[in-house]
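Of the protein chains in this complex, all but one are displayed in their positions.
For chain A:
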Amino acid sequence: MESQLGLIENSFDLRYSKWVHDALDELPDSFTITDPCIHGHPIIFASNGFLKMFGYSKNEVIGRNGRIFQGPETDRRSVMEIREAIREERAMEISLLNYRKDGTPFWMLFRMCPVFSKEDGRVINFVGVQVPILRKMRSSEMTLCENRVGIRESMFKCCRREVCSDSVFDLGHSSSLESVSSYDDRELEINEPCQASELEKTKATAAISNILSVLTHYSELTGRMVGRKRCCFLTGNGQLTASLNISLGRIKQSFVLTDALLADMPIVYASEAFLKLTGYARHEVLGQNCRFLSGMNTDPPSQFQIKKCIQTEQACTVRILNYRKDRTSFWNLLHISPVRNASGKVAYFVGIQVEDGCKNEEDKRALRPETRQLSVVGAVKVAVRGLSIRAAATSTS
């Protein structure tokens, strides 16, 4: 747990400086900030407004994924739409049923916005704002009221359970309304989707603006600047690779992805485990060809075998002597495989490193090392094909 939280604090402070916490704490709104590059896409910041609204303490929320606030009546389609927006790295807005710590459900307007690095156009964070919805009666209910009660007025029902004053009930017509519906009162609230009002949408927009201003400003202090628009032109696979971050972040093994369409096949993705194994930082490996891992005693036949496999677009496994940043060496059971995108053509190569002779803690799971290594190939193939399937449509039109 500690290492995950450590990673979270580190990444957040490195980019925005440690003073950003105070600045964000000054904002009254309910919002969360997540990091898609960390395994599990966890929340790395939760505002006081958020903690109050949901009834959690900070420790209970940081490091968790946003899905913990969903529950049995949360619309699955809406959950899917959020997931897809994250994958496609775009802003979105949706009414969603969430649950507080005490288990009570409530409707809120959820507005989400990606934050891009100005340096390389990757998504660094997602900002999510939650505005509780004060609910207008649905038009179907109004018709019922017309028929049964003969009153045409818009009624406001707060979606929070504890506040339920309804003027129709007050007028003493409650019995007829109740007999119409086969649902009890609580079900009617949570089953009928809520539409947010203009006021609520405006609140969300303002909150997002304020938060992004803070983040932009503080990112200037560290020099690792962010913005709300992707400003870099990412060519070739570039756009795709940026969005692969979340899918590939799910994979725990050491691996790299190289771009088969660019000259000298640079690394475009490196997993945390790879960086840990080799001792390099991410910015030191991105854009480089993998040959930097070879050194004095690396045998040329292995290197040649790799080259040949790549040329013929074949998968292969070689045992090659590689070197870490500190120049210590290790035997790498390297598996390389071509990865095609939705066009059917090879777009990447994936290289998966297994340190020979290293006793992995995952051994006790009894998944054979070869299977584990190949599972990375499979996961990368699925991710690349799925993410590029939309790009395929636009390129042929």
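By definition in this document, a residue touches a chain if its C-beta (ideal position, glycine included) is under 8 Å from a C-beta of that chain, and two chains touch if they have at least 3 such contacts; residues count from 1.
By definition in this document, contacts and distances are computed from a predicted model.
For the omitted chain of this complex, the UniProt record lists the protein as "GDP-L-galactose phosphorylase", which is one of "UDP-N-acetylglucosamine transferase subunit ALG14", "Synthesis of cytochrome C oxidase 2", "MIP18 family-like domain-containing protein" or "GDP-L-galactose phosphorylase". In the complete complex, the hidden chain is touched by one of A:84, A:264 or A:299, namely A:84. Only one of A:281, A:358 or A:382 touches the absent chain when the whole complex is considered: A:382. As for the chain not pictured, it touches chain A at residues 1, 4, 39-40, 42, 63-65, 67-68, 70-72, 76-77, 80, 83-84, 180-183, 191, 247, 250, 252, 315, 337, 339-340, 342-344, 362, 365-368, 370-375, 377-379, 381-383, 385-387, 389-390, 392-393, 396-397.
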